[in-house]
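Moving on to chain A:
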Amino acid sequence: MTHPSTTGPAPVLALKDISKSFGAVRALRDVSLELFPGEVHALAGENGAGKSTLIKTLAGVHRPDAGQVLLDGAPVVFHGPGDARDAGIAVIYQEPTLFPDLSITENIFMGRQPRRALGRIDHKATHQATLALMQRLGVELDPDRPARGLSIADQQIVEIAKALSFDARVLIMDEPTAALTGSEVARLFGVVRTLREQGAAVLFISHRLEEIFQICQRVTTLRDGAWIASEPLDGMTEDDLVRRMVGRDLEELYPKQDVTPGEVALSVRRLTREGVFTDVSFDVRRGEIVGLAGLVGAGRTEVARAVFGIDRWDAGEVSVDGKALINGAPSTAMASGLALVPEDRRAQGLVMDMSIERNIGLTGLRTTVKAGLMDRGAERSRSLDWAVRLQVKYARIADTVNTLSGGNQQKVVLAKWLATGPKVLIVDEPTRGIDVGTKAEVHRLLSELAADGVAVLMISSDLPEILGMADRVLVMHEGRLTAEIQRSDATEETVMAAATGRAA
Partner candidate 1 sequence: MTVLTPNEAPVAEVPKSSGTRLADRVFKMRELAILLVFLVMIGVTQAGNSEFLTEQGIKDLLLNATILVLVATGQSLVVITRNVDLSVGSTLGISAFAAGTFLQGGGNPVVAVLLAVLMGIAFGLLNGLLVSLGQVPALVVTLGTLYIIRGIDSIWVGSRQITAADLSDGFVDFGSGGISAVPWLAMIALAVLVATAYYLKHFGSGRELYALGSNPEAARLAGIPVRKRILAAYTFCGALAGLAGALYLARFGNVDSGTGNGYELTVVSAVVVGGVVFTGGSGSVYGAALGALLLTSINSVLPALGVSSVWVLAINGILLILAIAVDRIVALRVATALKKRNARHG
Partner candidate 2 sequence: ATACGGTTKEDVSDDSASAATAGKADPNAELKKGLTVGFLPKQVNNPYFTSADKGGEAALKELGSSYKEVGPSSATDTSGQVSYVNTLTQQQVDAMAVSAQDPGALCTALKQAMKNDIKVVTYDSDTKADCRNAFVSQASAEDLGRTEVQLLAEQIGYKGEIAILSAAQTATNQNIWIDFMKEELKDPKYKDMKLVKVAYGNDDAQQSFQQTQGLLQEYPNLKGIISPTTVGIKAAAQYLSGSKYKGKVKLTGLGTPNDMRKYVKNGTVEGFELWDPSKLGELAARTAVALVSGQITGKEGETFTAGDMGEFTIGKDGVISLGKPTVFDAKNIDQFNF
């Protein structure tokens, strides 16, 4: 095994032969990494490769089983996240870690508020500092509003502001862009560049490879917890990187099959939920994949929730196969063949403390029943079948889902819904936080489902995904459907124009 050679300036932060296991899972095996000042370093790998674990080790959340963390060349032991922070390491974790009841300002400065005499908090200075940060990030968020109810993107913005708020020598970002739109990403990258020029070391994780090439200078690849390579990005192609990550050549990312759409399966008419979305009408036909695009906050998720029955609608009508659905009743929607893969997999998609088996089983409580009692055998084989078909990586089917990596959790959510054999499948950000390999698999799956006659409505903020996969693109802007674009006419420009309200 070759380790990165040290040339030029000394690394600010380094990991040496780090190993970390969770029970039987060896999340990291002898991994080494060096972060240099003035450099943005990418960490690449499939879901479950160990990226987040590595970051948590750097941040003092996990103690490594073996190996050393070196700060300015000297070994250190972080006893907790506080130690790492005090050493000048700022971390944006993969899952937002906000305090829902506290204001944005407090979220950003918790534990580090500017003080007045006697150690009292200087509320005014804190407020000003937040305003300044918001300006720097170019967003308009009221510093005094509570974090509860913020969209995932806004939550991520607050996380970024938090990390920027102290002049860290090392900035670690675990998929900060997963929920952001293009312009927000651009602004974040601007900030990152400035930081880099000021001499900070940045560690960056993303499953969007183009971003890695855009902002990073070097990349370290992990595969199944093992270190594969650390090398400059100069001269590498996306295919090279993918090969490092998955150990083989990748199949096509958007394997869209051509289908002739059948009858209308899902029909939404003049659906309105006051203050959220207005007069939304569309159809999805059998065999069709319809993309639903729009900026974050445009109301796409809300439409999906209402259609599935999680929220009630105020006016309008939804029908599946011509049969009208009852307002606010997910169970009847399910019975009519509707399935919804929600956007927040941890809170909505999965019961985190339950086993993989039972999570998948949850949607089958009506079918895996014998004489009114649970048929355990049927439940298990149904769950196993789908976990295997979607290639979920797990140790035992009875393990709780919170031990899985993000991507694998997403696969479990998909498995759970595909197991119901839906006629209409609504997927909300199906590939958020999913590695390229899995992403291709998910796309292939959706494509196959459509080919089998399932009507698919795909909500996504990933424009290439929408363009690559959808037969038709619906675009929402501020709660209204603003455009319907055929596959042949759909380009980044046409979709973005409609999404930003520029087109009629």
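If you want to know what made the cut, all candidates are chains of the complex that A comes from, given by their letters.
By definition in this document, a residue touches a chain if its C-beta (ideal position, glycine included) is under 8 Å from a C-beta of that chain, and two chains touch if they have at least 3 such contacts; residues count from 1.
Keep in mind that what you see is a predicted model, and the values were worked out from it rather than measured.
Chemist: Taking the stated C-beta criterion, I'd like to know which one of 1 or 2 contacts chain A in the complex.
Modeler: Among 1 or 2, only candidate 1 touches chain A here.
Chemist: Using the touch rule from the top, collect the residues of chain A that touch candidate 1 in their complex.
Modeler: These residues of chain A touch candidate 1: 59, 61, 80-86, 91, 93, 97-102, 106, 110-111, 113, 115, 119-121, 123, 140-142, 144-146, 148-149, 151, 274-276, 297, 478-479.
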